[in-house]
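Left out: one protein chain. Kept in place: all the others.
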Amino acid sequence: MTIGTNTDIYTRRESQARSYCRAFPVTFSKAQNATLTDSDGRSYTDFLAGCSSLNYGHNDPDMKEALIAHLAADGVTHGLDMHTNAKAEFLEAFERIILKPRDMDYKFMFTGPTGTNAVEAAMKLARKTTGRDTIIAFTNGFHGMTMGALAATGNAGKRAGAGTTLGGVVRMPYEGAMDGVDSLAMIRAMLDNPSSGIDAPAAFLIEPVQGEGGLNAASGAFLKGLQDLARKHGALIIMDDIQAGIGRTGPFFSFEGMGIKPDLIPLAKSLSGMGLPFAGLLIRPDLDIWKPAEHNGTFRGNNHAFVTARVALEKFWSDDSFQRQTEAKAAYLTERLQGIAAMVPGSKLKGRGMMQGIDVGSGDMAAEVCATCFEHGLIIETSGAHDEVVKVLAPLTIPQEQLASGLDILEAAVKAQGASHQIAAE
Amino acid sequence: MTIGTNTDIYTRRESQARSYCRAFPVTFSKAQNATLTDSDGRSYTDFLAGCSSLNYGHNDPDMKEALIAHLAADGVTHGLDMHTNAKAEFLEAFERIILKPRDMDYKFMFTGPTGTNAVEAAMKLARKTTGRDTIIAFTNGFHGMTMGALAATGNAGKRAGAGTTLGGVVRMPYEGAMDGVDSLAMIRAMLDNPSSGIDAPAAFLIEPVQGEGGLNAASGAFLKGLQDLARKHGALIIMDDIQAGIGRTGPFFSFEGMGIKPDLIPLAKSLSGMGLPFAGLLIRPDLDIWKPAEHNGTFRGNNHAFVTARVALEKFWSDDSFQRQTEAKAAYLTERLQGIAAMVPGSKLKGRGMMQGIDVGSGDMAAEVCATCFEHGLIIETSGAHDEVVKVLAPLTIPQEQLASGLDILEAAVKAQGASHQIAAE
Amino acid sequence: MTIGTNTDIYTRRESQARSYCRAFPVTFSKAQNATLTDSDGRSYTDFLAGCSSLNYGHNDPDMKEALIAHLAADGVTHGLDMHTNAKAEFLEAFERIILKPRDMDYKFMFTGPTGTNAVEAAMKLARKTTGRDTIIAFTNGFHGMTMGALAATGNAGKRAGAGTTLGGVVRMPYEGAMDGVDSLAMIRAMLDNPSSGIDAPAAFLIEPVQGEGGLNAASGAFLKGLQDLARKHGALIIMDDIQAGIGRTGPFFSFEGMGIKPDLIPLAKSLSGMGLPFAGLLIRPDLDIWKPAEHNGTFRGNNHAFVTARVALEKFWSDDSFQRQTEAKAAYLTERLQGIAAMVPGSKLKGRGMMQGIDVGSGDMAAEVCATCFEHGLIIETSGAHDEVVKVLAPLTIPQEQLASGLDILEAAVKAQGASHQIAAE
Partner (left out) sequence: MTIGTNTDIYTRRESQARSYCRAFPVTFSKAQNATLTDSDGRSYTDFLAGCSSLNYGHNDPDMKEALIAHLAADGVTHGLDMHTNAKAEFLEAFERIILKPRDMDYKFMFTGPTGTNAVEAAMKLARKTTGRDTIIAFTNGFHGMTMGALAATGNAGKRAGAGTTLGGVVRMPYEGAMDGVDSLAMIRAMLDNPSSGIDAPAAFLIEPVQGEGGLNAASGAFLKGLQDLARKHGALIIMDDIQAGIGRTGPFFSFEGMGIKPDLIPLAKSLSGMGLPFAGLLIRPDLDIWKPAEHNGTFRGNNHAFVTARVALEKFWSDDSFQRQTEAKAAYLTERLQGIAAMVPGSKLKGRGMMQGIDVGSGDMAAEVCATCFEHGLIIETSGAHDEVVKVLAPLTIPQEQLASGLDILEAAVKAQGASHQIAAE
């Protein structure tokens, strides 16, 4: 099969909704850790990593081996929400490796297999347990495409997809969203004023780092203040750690060490370890008032994902070495990005951990940088309200040299931009 | 690992929302075609088939082989919506084997990987293209658990999970839902009356056979009449073929041969062939007005599912032999169920194709029948507003003898019920 | 001032929303009982009566005298919700003359001064006391133009005025709305089916006779059955007696003698007796859980209306003679309308009491009949989903001869229609 053929079939049969393939119009055939290979045998370094769904890289050999073994043994593939070995082993590993060492006591809810299902389950449970309707979400937040989660998503383009007005969500500025405005103080003032018109909220729904919204990273002080405010007003904290969690910022949860105890934690993306569809909701045990089957779904029992997720936990989280490696890479990333940002007047470093990028000030420039990178074998994307942030989301497992060479490509692309702009200005 | 350990971990760590595992409290270790095996080595015939997600049975050897080969070759696992070999091959197979022979012209939208994502995408697109808000859904309809799809789901228990009032959906009686009421005439009267208070609808959202709602099967006349009414009033038909499609009633689509051309067709469940999370939306080409990324999602590129789905299409749908086999089994099923129904005064045969069951008149009796079946090695579940329908959803690939022996168990369980009721009455 | 001037000013300065003046394009200067006089001195018999706001006719001399006396004495005009003599006297008269003799125990809530305010207050209170959202309203119902009441109004044209989708209301067929459908049985089936998708309602909101919707009159059996169903499902009955009440059908309340005890009764239109803005909500005492000022409004204390309303109660309702006179006129009206209806093949008599009319089968014909009547000095309007009902809403106080002569004009207009149609057909 040639690329040409492939492209034709998409034009002919795939919906216009498709997007990434437009920026990277080749056919990918193979993938290993941080490297994608196209059908012509060309290799690309992956700084997109499935939008943080591939924190452990593509096709981790241990996960792959375990999955092949499971398949070969006719292990259960689709298990609804029935008991299976793979499920029990995942749950036990999650309890032993993740929850216990962090002194976290949560119930695990297997929602539908993608992030938006976990967010919807969280929103439903927050409303159900509090008897309130309003969810407070934040500027630039991204939570999913189904009606409930979409109402909490800020992006106007995505919202327009609904074809109708989205309700039940009140919007507040994220930390730092408004120059000169103390967002937390403003939210507090709105909630403390009985005539503000803001109804008592069921929950705050927030990402510790806004991946799609432009790599805005909330401080521990902000999140802690929000948690205090939530407690005061009888509201829950839904900490959407779908993109920032599972090690992306260093620790397993992105909010570790901040003194935060979220009430509900939606997880997805890298949860399966291998990029398989898998999402879950961590629930403070006393809030787990679901009746049996009150929230169900066909693919809650993706046992392939249970197998690889369990391997991922055992392999990467049994001690703190993976976290330390990530933090070291993140420090290197910060250093390199600072150097690159220094080349673009007015640009800003954004994000935290292995979820950093550069706000280059315009979506056009960011797009050009990414296009140039792709020409040189680097897959990298933008984020932000104006797509103005060039975002590095490399697999956490990327070899140091590949991380460096990828950043070299990025640096050259930014430099070329500067040169071409200077030329244009002359 | 012992069963005891497994059960403890669920009690300790899984949300109360879990359900099927309560009725079948064993740990399943292996699965092959229509047979599940528990950790003690006991075998069960599967008349549930992942709620119609396993129409080709568990772990089909050809799909399994193809998936292992894909894994071994480091084929792309998670591909966002980028071009991959597996995706192109799936799309081409779908076009060649499904669309062309049926003279169907649709775009394929890769929504999130579960049915509710496809339904939400359909509802959004219907509203967006028509500029209208109201979706007309039907009594006993089941469409998913996210806010948009849940609004269209009839079940009060599921709706209560929302914790808030669900809007945007108007409810009409499904064919036969009201004794003595011609549902279609009633819907027509409501839409034709400009003071009825029913706003011009964006779409009708309907299942050709209501799987969860009690195996209610709409006639071709009803669906055709609905389509005519939709055309007259500028509304779309969203034909939710998630549970009834992919061969469950015989043909690939459950509405084949009825003269129906739905505008939007959500698919999921058995689409991947192997029970992997995969959903899609077929879109009438002129309605495909999505902007790039207007509806996105992390797991739209589950390449494992593309691989197995393609194998499934090639293996089962390249000619009509599979459909004929299914129809033959369905005829046998009808015959056996008629015999069983005759044993329960007032009971009724429900459904169509390999999606049939018996309304035994009470949820308690249906639950007892299912529990007795499970004791004898048959996994079978109920459906309906009062869980009053014992539902046979065996894999279409089930060997004839196993279908027969499973029905023997069911027959015996129903007979035992009759006996015990008679005894109780004496 | 000439008429010309007047008409100009409307074209120049009044919103396009104006309507009745388009059908009756003269300037009215005086009004006494059932007679309106225009600025040219021409007299018209009023079969519209302010859409049932002038049940006692225009400018009743006793009400007028009392109001002039109140004005002359500098009685309070605008009293917010403070205690005034006029208010106390109205409340005492209402208790003594209306509530006590009927053994009705209700609290009186002074809502804003027009019907929609009373309906909104009722909807709010029904939701607040039940903790439920859904109000079940009926095909062809008319309840007002503000967002809450408009959601319950059926007319598509009025609904379009909202510019947005109206929520919180589920629509059911009114008695007789669907040929061959037992509306009550259908509603019962929908509420008894836990998977119908109809959420448990806060209330049924219904007009005993639908004035705007086409003079559809519910039977006592239907209303009683609805009340039983409401009790069973924990819902309230809001009996909107705004147009049908205050004597229009004979008794003070249109549902008297049917064994109905509504939970909430919005009143307006003829409540003030003289056409002054005045509305109220009767509340079953245990449902009166409003906090002080929880529902307020500037014009709840229209003392002029209290004065005239009190006079109306004392003058017309101290004994049953007025009701008997109305019933006698209604019998005469029925007889005459039967005669007229007999002249139009396929036409139907609609309504009850002094709220009757003829469905002539088409809005065009009804409009022509009304236009012809106006040419001959009779003000009469249409109602119904297609404006197909010629509606007689004469003041209840209309002299018998004037009623007769008005009906003569109507009869002649209908006859002329028949003649012209016959001619056209020839």
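For reference, chains read A, B and C in written order, and residue numbers begin at 1 within each chain.
FYI, a residue touches a chain if its C-beta (ideal position, glycine included) is under 8 Å from a C-beta of that chain, and two chains touch if they have at least 3 such contacts.
Small disclaimer: the values here were computed from a predicted structure and weren't measured.
Visitor: Who touches the missing chain here, C:Asp81, C:Glu314, C:Glu327 or C:Glu411?
Guide: Considering all chains, including the one not shown, the answer is C:Asp81.
Visitor: I'm checking contacts with the chain that's been left out. Which of A:Thr153, A:Asn303 or A:Gln417 qualifies?
Guide: Of the listed residues, the one touching the omitted chain is A:Thr153.
Visitor: Out of C:Gly225, C:Gly275 or C:Gly406, which residue would touch the omitted chain in the full complex?
Guide: Within the whole complex, the residue contacting the unshown chain is C:Gly275.
Visitor: If you put the missing chain back, which residues of chain C would it touch?
Guide: Spelled out for chain C, the touching residues are 1, 3, 5-7, 9-10, 12-22, 24-32, 36, 39, 48, 50-51, 53-54, 58-59, 64, 67-68, 71-85, 88-89, 91-92, 94-95, 99, 106-110, 112-117, 120-121, 123-131, 133, 144-149, 151, 157-158, 160-164, 167-168, 202, 268-269, 274-277, 281, 283, 288-299, 302, 304.
Visitor: In the whole complex, what residues of chain A lie against the chain that is missing from view?
Guide: These residues of chain A touch the chain that is not shown: 133-134, 137-141, 152-157, 159, 165-171, 173, 177-182, 185-186, 189-190, 193-200, 213-214, 384-386.
Operating definition for what follows: only the chains that are shown with their structure count from here on.
Visitor: Can you check how far apart chain B and chain C are, centre to centre, with Cα atoms defining each centre and the answer in Å?
Guide: Here chain B and chain C have centroids separated by 49 Å.
Visitor: Send over the residues of chain B in touch with two or more other chains.
Guide: In chain B, residues 133, 157, 167-168 touch at least two other chains, as defined above.
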